[in-house]
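The block that comes next holds subunit A.
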Amino acid sequence: MSRVQIGLQDNDESRYIVAAIEEDNPTAIVHYEPALIRIENEGHLQINRESVSEQMGMDWDVQSIHVNLVTLTGNIDEDDDYFRIEWAN
Partner candidate 1 sequence: MAVKALQEGYHGEFKDSAEKFGGAIVVYIGWDKHLWFCSPKAFPLDPNMPFGAVVENVLPAGFGAHPQFAEIDWDKVEWSLNQQPFTPDMEKSLAEQGFDHKCLLRMKTPGLDGLHGASI
Partner candidate 2 sequence: MEAKKLNVKEKYRLLTRDLDWEFSYEDRKEAFPYEEFEGIKITDWSKWEDPFRLTMDAYWKYQAEKEKKLYAIYDAFAQNNGHLNVSDARYVNALKIFLTAISPAEYAAHNGFAFTGRQLGGIGARIAAQMQSIDELRHIQTQIHAMSHYNKHFEGFDEFSHMHDRVWYLSVPKSFFDDARSSGPFEYIVAISFAFEYVLTNLLFVPFMSGAAYNGDMATVTFGFSAQSDEARHMTLGLEIIKFLLEQHEDNVPIVQKWIDKWLWRGYRLLSVVAMMMDYMLPQKFMSWKEAWELYFEDAGGALFRDLERYGIKMPACAELIAKEKDHLSHQTWWTFYTFGHAAAFHTWTPSAEEMDWLSEKYPDSFDKWYRPRFEMAAELAEKGERFYSEGLPQLCQTCQIPMFYTECGDDRPDDTCYRSTHYQGERFHFCSDHCKDIFEDEPEKYVHAWLPVHQIFQGNCGGADLADVMKYYKLNDGAVNADYMGSSDEQRWKALKGIA
């Protein structure tokens, strides 16, 4: 199984997104690098709108991930309620 990876700018908004990712992807590993939060997981990684909204205490639009996204690997599947990256191998 290949690892997928996502990088977010280290800021206030991302902190909630990362908390939601950790909750929904228990095997994910979070690396704090200068100005960057890099998260890796085996196979796939999913960000759920509901979990992020819960963390933020306000409604979070999945597409607003673009504002804080730095990098990612894997095939993307995005819908109204989730953002998922995955390798098929």
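As a convention for this text, contacts are C-beta pairs under 8 Å (C-beta built on N, C-alpha and C of every residue); 3 or more make two chains touch, one makes a residue touch a chain; residues count from 1.
Criterion applied: all candidates are chains of the complex that A comes from, given by their letters.
Since we're looking at a predicted model, the values are computed, not measured.
Subunit A shares a touch in this complex with candidate 2, selected from 1 or 2.
Residues 2-5, 7, 9, 33-36, 62-64, 66-80, 87-89 of subunit A are the ones touching candidate 2 in the complex.
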